[in-house]
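Here's a structure for you.
Here is chain A:
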Amino acid sequence: MLRRPLLLLLFLTGCSKGPEADLEYISSARSLAAEWALVNEQASEGHLTSAYVKTMRQSVREQLKTNAKSLTQPQSDYGSEIAAVLREPDDADPAALRAHASKLKQIEDHLESA
Partner candidate 1 sequence: MNPLELTLGIMTAVGGFVDISQLVFSGQAGSMFGYSLIWAFGISTIGIMVYGEMCGRVAAVAHQPLFSLMRHRLGLKLGLVTLIASFLSTLVTTAAEIGGLGMILNHLTGASYLLMCVVSTLVLMASMWILPFKWIERTYGLLGLFMIVFIVALVVIHPPWSKIASGFVPSVPHGLSAKQLFNYSYFVVAIFSAVMFPYEAFFYSSGGIEEQWGPKDLLTNRVTSIVGMGLGSLLSIAILALAALLFAPANVAPQIPGSVALQTAIPLGKLGLVMALLGMLFAVAGAAVETCMANAYSVSQFFGWEWGRHKKPWEAPRFTIAWIIVMLLALAIVMTGVEVMSLVGYAVVFSIVILPLSYLPLMLLANDKNYMRGYANKWLAKILGWLFFVIVTIAAIAAIPLYVLTAGGQG
Partner candidate 2 sequence: MRRDAPIKMVSQLLDLPLIDRDGRWCGVVDDVELDGTPGRAMRIKALLVGPGAYEGRLPGCAFWLVRKVAGDRIARVPWDRVKNVASAVHLECRAEEVKLHRTEDEARRWIPKWGAM
């Protein structure tokens, strides 16, 4: 009688850890890296105000830190990738940031198809 609820509970517990549970943070970090790249690219073309550039970089960094802290497996390959993004300087090369975003996208796609 108790078997079904227990199985369901075990299933849910299993789902709350690991890459599946971290997918939303990987997806968010991928987009944040890409947003950062876009900001830096547009800044270099003179399309943005200095206040906007500074505050967007701050917001991206804060959000990435929140994502990194929320990971259930911070030592994983995606955890290392997010940490690598955070190590980039504020005015990082957009191509470098996009490379991080692509890598995170690959991990994201792989996890979604699994």
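Simple rule for what comes next: contacts are C-beta pairs under 8 Å (C-beta built on N, C-alpha and C of every residue); 3 or more make two chains touch, one makes a residue touch a chain; residues count from 1.
Candidate selection criterion: all candidates are chains of the complex that A comes from, given by their letters.
Not measured: the values here are computed from a predicted model.
Asks: Identify which of the numbered candidates 1 or 2 touches chain A in this complex.
Replies: 1
Asks: Please give the residue numbers of chain A that touch candidate 1 in the complex, ascending.
Replies: 23-24, 27-28, 30-32, 34-35, 37-39, 42, 46-52, 54-56, 59-60, 63, 66, 98, 101-102, 105, 112-113
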